[in-house]
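What follows is a single structure, written as C-alpha cells, with notes after it.
With one protein chain held back, the other chains of the complex are shown just where they sit.
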Amino acid sequence: MNASDDATPAPRVLATIIDGPLTREREVDALASHGWTHGSASRGCLIGAMLRFEGVVRRREPYARPGEGVGGATDERDLLALDYNTYDPMAERELLALARSVAERHGLIALSALHSRGRVHVGELSFVLIVESAHRAEGLAAMTDFIDRLKQDVPIWKRPVWR
Amino acid sequence: MNASDDATPAPRVLATIIDGPLTREREVDALASHGWTHGSASRGCLIGAMLRFEGVVRRREPYARPGEGVGGATDERDLLALDYNTYDPMAERELLALARSVAERHGLIALSALHSRGRVHVGELSFVLIVESAHRAEGLAAMTDFIDRLKQDVPIWKRPVWR
Amino acid sequence: MQVEVLIFGGAALAAKTDRVTVEVSGAPSVREVLAALHAQHPALKFALPPPETGRLAVNQAFAAGSHPIKPGPLDQGGDEVALITLVGGG
Partner (left out) sequence: MQVEVLIFGGAALAAKTDRVTVEVSGAPSVREVLAALHAQHPALKFALPPPETGRLAVNQAFAAGSHPIKPGPLDQGGDEVALITLVGGG
C-alpha cells in the first residue's frame, strides 16, 4: 500500500458548448480535445459510480397562448426544434465555474458538462452531464445539484420552433 | 393533435441478472432479448431525460480486521474482485418488482435494471440502471429511490476477493 | 419441530454455513421464527431484524411478522425460509 493511493487528486472537470445537437461523435471529440476520456481504467480504479444524464428535446412543449403573453396560461404544442441562445463567452465560463464548484463540493473524481448552442431538433440531445465518483451517494447528489444550478446561473435560453 | 398523444402508456420495465460483469455487449443482448431498446425514437419523442447509472467495482473496499469480526472497526484493502451471491430466483423477481414499483411511482417512460451474478473484477461493471422520463426531476428522483431500495429489498450479497 | 433458515452474506460468513436450524413448536409465525433465531443463534444477532418488525422470505417472497410457516424439510412439504438482511447489491 502506498500513501499516494489515498491522496484525493483535484477533480477533472470539463465544460463546453457545442454548435448543434450533441452526438456521440461530437462528445468523444470534445473529451479528446481536452486530452482525456471518462472511465475507470484511467483513474486507478477509484471510481465506484458513473452517472450520465442526457437532456433530450421533447416533442411537446408548453405554449403561451397568444394574447396571454409569457407567464400566462399554457397549453402544449408540437415542436420542431429548440433554438438555444447562449450569452458568449459568459455561458461557457459559467458552465465551467459551475462544474468546478459542484465537483469540489461533492468530492467527485470527474465531471463533464456539454451543452448545445443553436438548433436542436426533437429527439436530439442538447445537454450531457457525466459524473464519476467513488460512491453513488455523492454522484447522485452532484448530478441533481448541477442540473438545478444550471437553470439558475448559466446564461442559456431556449426558443421553441413550432411545427 | 390526437387524443392518444396525451395518454401515458404503462412504463416499459426490464430487470435481469446476468452472469459475470456487465459489458456493453451483454447489456445490448439483454435489452434485445426482451424485444426493445432504449432511446427517444422508439417512444414517440416523449422522453426529455435519459439517465444512466453504472456501479463499478472499486479497487479499495472496507476490510473487517481479523478478530474484530463483521461490524468491527474497518480499514481499506486492495481488492481483486467481488463475488456477487444472489438468492435465485427471488433476486431477479424482486429486482423486477422494484423496477415496476419505482417506474410507476415516478411516472417513468422506461426503466431497465441489470445486475451481475458471480465474479466481477475491479474496474468492471456490476450494475446498470437506465431511466427514461419526460422530465429530469422524476428521472433523478427515481434513480435515487431505486438504488436506495435495491440495498434494502433485493437479495444480492457481495463477498470481497482480496488481492 | 425444526425450521431450516437459509442465510447469506455476512451472516453466512460469520456462521461459517449457509443455513441454520431453529427448534419451534407447532406452525410458528415469521415473528416466532425470528425470536427463535435470536434465542438460539446469538452469533447471528448483528444480522437479525427485531422479531416484532422483521420479515423473512418464505418460499422466495417477503413475508410479514404474522405469516405462518410450515416447519420441516423442503422435500417433506416444509416452507423455504430465508433470512434476508444486510444485502449489498449495486
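Going by the order they are written in, the chains are A, B and C; count residues from 1 in each one.
One rule holds for everything that comes next: contacts are C-beta pairs under 8 Å (C-beta built on N, C-alpha and C of every residue); 3 or more make two chains touch, one makes a residue touch a chain.
Quick caveat, the model's predicted, so the values are computed rather than measured.
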item: Touch partners, limited to displayed chains, of the chain removed from view; value: A
item: Options A:G20, A:G44 or A:P155, residue touching the unrepresented chain; value: A:P155
item: Where the unshown chain meets chain A, residue by residue; value: 55, 69-71, 84-85, 87, 89-91, 93-94, 115, 126-127, 147, 150-159
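Basically, only the chains that are shown with their structure count from here on.
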item: Gap in Å, rounded to a whole number, between the CA centres of chain C and chain A; value: 47
item: Inter-centroid spacing, chain B versus chain A (mean Cα positions, whole Å); value: 22
item: For chain C, residues contacting two or more additional chains; value: 90
item: Residues of chain A whose C-beta touches two or more other chains; value: 136
